[in-house]
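Apart from one protein chain that is not included, each protein chain of the complex appears where it belongs.
And now, chain A:
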Amino acid sequence: MAIYLIVALDVLNGISSLFLLCLGLAIIFGMMKIINLAHGEFIMLGAYATVISANAGVNIWIAMLIVAPLFVGLVGLIIERCLIRFLYGRLVDSMLATWGLSLLIIGIITTIYGNTQQGVPTPLGGFSIGSYQSSYYTLFLAGMAIAMMALVYGVMRYTRWGLIARATMQNPAMAATLGVNPTRVYMSTFAIGAAITGLAGGLVAPVSGITPGMGGAYVAKAFMTVVGGGAAMLSGTMSAASLFGAVNQVGAYFTTPVYGEVLVFMAAIVLIRLLPQGISGRFFKGNL
């Protein structure tokens, strides 16, 4: 019996980390239609911000929850001003530019910190269910996923700023005639997307290997999830993350980790074949 609980926790862990890693991309890609191929490097920057400040003596929680999103949000702001703002509406060009950007970020981090970086130990420790062990950090990640979902939903749905942001994404010209400055809205939305990605990077830092190239492991899955989710930013991403996260973990448990990965890609292909508009194109129309 205990083993099923443990597997359920694994599934929860897979879903919540996938959701956290995708949320920033869902905002940048889903709302702004910018294909940010440097998404993985934003995650890496968040992880580096966390481990470097934690190793310098900052409390691990502050490093993870405050330093990482602030730093990556700031980087996102600078990048939006210097690069992305020239690329709105130019889908292919934005791919090329952000791919170059990702190589540049990897290069800069390698030059400064080299290929080796001391990580931080995972906080919180483990607990046992029957004769099995699991980690409190898993539960913490799930809690963070729920909190982030609630936060983004609340801001988008109930605040004036969220209303303006949604209006601008839907019809920038109309929003501008009503007195909104679309440039500023784009700028802050991109920065917030980057900050959320940085937070995800900070949260995975204690449970992953920290290298300048670590972003590469996340970027493909993040895009798959966001595209599979479809137009609705929150409900789409959440449902796609649940599907792919669960398929991966259950698949890996009952077969091997290799098939776990294969099954996710197969699920994505089948999903896009059956629902070309993503999950939310069919089931959560009009939702956030």
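The rule is short, and it goes like this: a contact is a pair of C-beta atoms (placed from the backbone, for glycine too) under 8 Å apart; a residue touches a chain by one contact, two chains touch by 3 or more; residues count from 1.
Following the convention adopted for this analysis, contacts and distances are computed from a predicted model.
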Among "Transporter substrate-binding protein", "Acyl-CoA dehydrogenase family protein", "NADH-quinone oxidoreductase subunit H" or "DsbE family thiol:disulfide interchange protein", UniProt-listed name of the chain not shown: "Transporter substrate-binding protein"
Of A:98, A:138 or A:239, the one touching the omitted chain in the full complex: A:138
Hidden partner chain, touching residue among A:120, A:149 or A:263: A:120
Absent chain, residues of chain A that touch it: 3, 6-7, 9-10, 13-14, 17, 110, 114-122, 124-128, 131-135, 137-138, 204, 206-211, 213-214, 216-218, 248-249, 252-253, 256-258, 260-261
